[in-house]
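Please read through the structure below; I'll follow up with questions.
For this view, one protein chain was removed and the others were kept in their places.
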Amino acid sequence: MQRLNGGAKLVSAVVLSGAVLLAAETRKEFHFTVGARPTVSVTNQYGSVSVKPATANQVTVTAILRSDKVEIDKGQSGNRVDLLSHLLDGANAENGRVDYELAVPSDASVILSSTSGPLRAEGLHGDVTLEGANTNVDVREISDAHVHVKTLNGPITLTNIRDGHVEITSVSGNITLHSVSGPHVQVNSNSGWIRYDGDFGYGGEYYLSSHTGDIDATAPQDASIDITARSVRGKVENDFPLQPKHTPFVVKAGSAFAGTMNRAASSVKLFSFSGKIHLKKR
Amino acid sequence: MTGARKPQGDGLSEAEAIERAKQGDAEAFEVLYNLHKRRVYSLCLRMTANTAEAEDLSQEAFLQLFRKIGTFRGESAFSTWLHRMAVNVVLMRLRKKGLSVVPLEETMETDEESPKKEPGAQDPSLAGAVDRLELQRAVEALPPGYRTIFVLHDIEGFEHNEIADMVGCSIGNSKSQLHKARMKLRDSLRTSRAAKAEKP
Partner (left out) sequence: MTCAEFQQVLPEMLEGDRNTEHAAHLASCSACSDLISDLKAISEAARQLRALDEPSPRVWNSLEIELRREGLIRQPQREPALVPSRARRPWAWMVPVAAVLLVGFGIIVYQRGSDQQAEMAKNQAPVAPAVAVLPASNVSPSHRSDDDRQLLEAVGTRSPETRAQYAVDLNHVNAYIQDAEQSAQSDPNDEDAQQSLLNAYDQRAMLYQMALDRSLP
């Protein structure tokens, strides 16, 4: 009897706590009808924001709120939709968490921020602006748009960005650019490393710089670039036979190199204070 | 971070924003900026074909406008006022840089860079369909004088008499340069389409 009682208590405790969790966690869905090229902004405090393309001229938002310590303020003003996680008294990183999933028209511009939660955007051809303090960032399949990322920490990955106007600033996040090209690609890192793997497009300006982080750039043999690389206190290494160019740039074996490949259509500059720089053959 | 932001422009009409901006209200300025930023920036970008310059000029246009917002009485549309201001800011910059904003009068002009083609001679017709991005690139590649007139008339919707006034040319000149700009765009769109068609 005693044992049965104990078992019953345990079961009821499990059922109860499950019920409490279920009651506390809520799922909300919002729909906004928008016109061409809308702007969608999500300001989250804790939790993830993920954006995918949808065909209809509609913004669909699914949000999981971890508790009633957090609310969502939402608003639409013309072609702009704003969502904001709004913390109430007693909220913390756990119970104040909201996870957002959005489906937006593919021509939408999105502005996403979260202090500590992954940010992800894919399949858009509108501008993407992402910001967060300790935030993983994953951006893929974006074309003909500005992609601006600002974080303090957390890895940043950009994949398949075409005709992009890319600007990344991060203090200690590691940055990976895979098949990223466009008229302007600028990465400003501090202690995080930068890895670029792509063909540097045709006719763009690429500027990858760090303080102490290493910079690796991997390109195919037919990349058309005019490159300068320099590390003030670190080493530089180059796997390509570059054509020398007339330049005031001081080429110093081991710490700087410069030259061109093929038609030198894109300008590439790699610079670090103490990180290692390596231009690799794919 | 607990400091939350209110969604911008929530419930504030343009007229209210103008009145509040006159009182020095930060949010009102931001609302006005957000309402018009794309139009102004795109205008600057089309006319200069340079992102950094367009950003700089947009900032200048808004700044000039906000400095004078106290004098705005509401009898004319705010957007008209702003767009005129933006055009003037851009034209002044172009003139400063020594770029021609007034297209050449058409008399005796020999168009050596694009020899006259017989219509439909080689490249395919556009078949009445023009891709926005292709057109954007073609506009960027126009010589500055043609670009100015095309942007002001076909993109921004100004009338020839307004353009003549702003740019400082004759109405006839504005009309004929617009036609030439469209013809140049057609040539370049057809050429790029033909080049694309050749690729596998």
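Points to keep in mind about this one:
Which chain is which? They are A and B, in the order written, and residues in each are numbered from 1.
In the analysis below, a residue touches a chain if its C-beta (ideal position, glycine included) is under 8 Å from a C-beta of that chain, and two chains touch if they have at least 3 such contacts.
On a predicted model such as this, the values are computed, not experimentally measured, just so you know.
Set against the missing chain, the residues A:Ala24, A:Ala56 or A:Val232 yield one that touches it, A:Val232. The set of chain B residues touching the chain not shown comprises 1-6, 23-27, 29-30, 33-34, 37-39, 41-43, 45-46, 51-52, 54-56, 58-59, 62-63, 66-67, 69, 118-120, 125-132, 135-136, 139, 150, 154-157, 175-176, 178-179, 182-183, 185-186, 189-190. Counting the whole complex, the residues of chain A in touch with the unshown chain are 37, 39, 41, 43, 73, 86-89, 109, 111, 113, 115, 126-127, 129, 131, 133-134, 146, 148, 150, 152-153, 167, 169, 171-172, 188, 190-191, 209, 211-212, 230, 232, 271, 273.
Note that only the chains that are shown with their structure count from here on.
One inter-chain figure worth recording: chain A and chain B are separated by 31 Å, centre to centre, where each centre is the mean of the chain's CA atoms. For chain A in complex with chain B, the touching residues are 41, 43, 45, 73-75, 77-78, 80, 82-87, 91, 115, 133, 144, 165, 183-184. Contacts from chain B toward chain A in the complex involve residues 1-2, 4-11, 34-35, 51, 133.
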